[in-house]
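Entry: chain A
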Amino acid sequence: MSRELIEGSAAIAEAAIAAGCRFFAGYPMTPFTEVLEHFARRLPEVGGVCINAESELEAVGMAWGAVSTGARAATGSTGQGLSLMQESFSEITRAELPLVIVNMARGQGDYYQSTRGGGHGDYRHIVLAPIDIHEAVELTQLAFHLADAWRNPVLIYGDYLLAHTYEAVDIRALDFGELPAKDWAVDGSLGGTGHSRSVNPLGFRKGETGVDPDSMWKRLQAKHDAIEREEARCETEFVDDAETVVVAFGSLAKFARYAVRELRGEGVRVGYVRPITLWPFPSQALASACDGAANVAVLEQNAGQMIDDVRLALLGRAPVVAIGEISTDPAGFGVGPLLDPERVRGRIEAVLEAPPGGPR
Partner candidate 1 sequence: MSRLPVLDTDRPPQASAVKIARDKPDLLLTERHDLCPGCGEPLAMRVLLEAIEELDASRMAIGVVGIGCYTAFSPTMDVDSIQALHGRAPSVATGAKRMRPESLVFTLQGDGDMVNEGLQEVIHTAARGESVTCVLLNNGVFGETGGHMTATTVLGQRTKNSLDGRDAAYHGHPILIGDLLAQLGGTAYAARGAVDDAAGVARAKRMLRRAFQTQLRGEGFSFVEILTMCPTGWFIPTPDGPGYLDEVMGTVHVTGELKAGGKLTTTAELIARRGGREAPTA
Partner candidate 2 sequence: MRAIESRGTVTIAKQLCKGCELCIPACPPRVLEMSEAHNEQGFPYPELRPGCTGCGACLLVCPDFCFEVFLYREPVAHEVAP
């Protein structure tokens, strides 16, 4: 095991390259820029291509073209930049393309954007939210696998902390199992044979005039239902006898986990649930973890977004309270006062002292 001290942004790019990513396009924007820098330096060294696109619209367009030919390809930005890409994400999903998207977000206010999508129509992305660089290395490679397995975009939800802190990690290609051949890919080789391919979001059938979006979109819905059944992932600790369960994701969950472990050490019956996939949201796992809990405290660095999914998962079986807040630095990059173990512990203790559900 050869571990190397590496910045989160670089680790994500290295993991993507280890997974076989050979195309990246992006536009600089804090705190995503260093991911782009690293791809720009490293991809040419492995026979890949990285383009600093003239805008996010073209960045996702270029990745669209690259991934359509069967290459593993990705794009990314921070939440603001991804806003420009939403139309393309929606249509890329409908064209059933395995695009990987990196959101180095400014805080956790992009939860809705990532899990509901800002594009038009019915579509879903798998969203993976790493807690730290070590997990980011694994989830980045898993993203490429799941994207190919389901022919569906996968988004990695990172943030400023993940981007600009360092950890010693071992980055090696991970094997997640067999994948079907990409016979749908458009590489130019079947022109004139009567079997040429079309990558399209409109339900074309080669040789037939017209479009058939109805049947294509319904097929897509069935696929997303299957993903929802099979791909939910989450981490839980101390939930068997927990009276209070804390729910958190991403870098902020590190502070929650630390506080919960500390309180458990002092005999407090508190548990911890961390969704790793923000979509599909781990509803069953959360419901069983909260079975018997007096109250559920949701810690988010935003005005309250994931709390919707927590409520939907529990359907009133336990009172749910938000213990997070909007918390950012003067530049709005998401490095706010909430990212602090003492402050987080204080939020949890406040719930313990005056539980909304009342004493058991």
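Quick note on the criterion: contacts are C-beta pairs under 8 Å (C-beta built on N, C-alpha and C of every residue); 3 or more make two chains touch, one makes a residue touch a chain; residues count from 1.
Regarding selection, all candidates are chains of the complex that A comes from, given by their letters.
Fair warning: this is a prediction, and the values are worked out from it, not measured in the lab.
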Complex member touching chain A, one of 1 or 2: 1
Residues of chain A defined as touching candidate 1 within the complex: 22-23, 25, 49, 51, 53-55, 57-71, 73, 87-88, 91, 95, 186-194, 196-202, 204-211
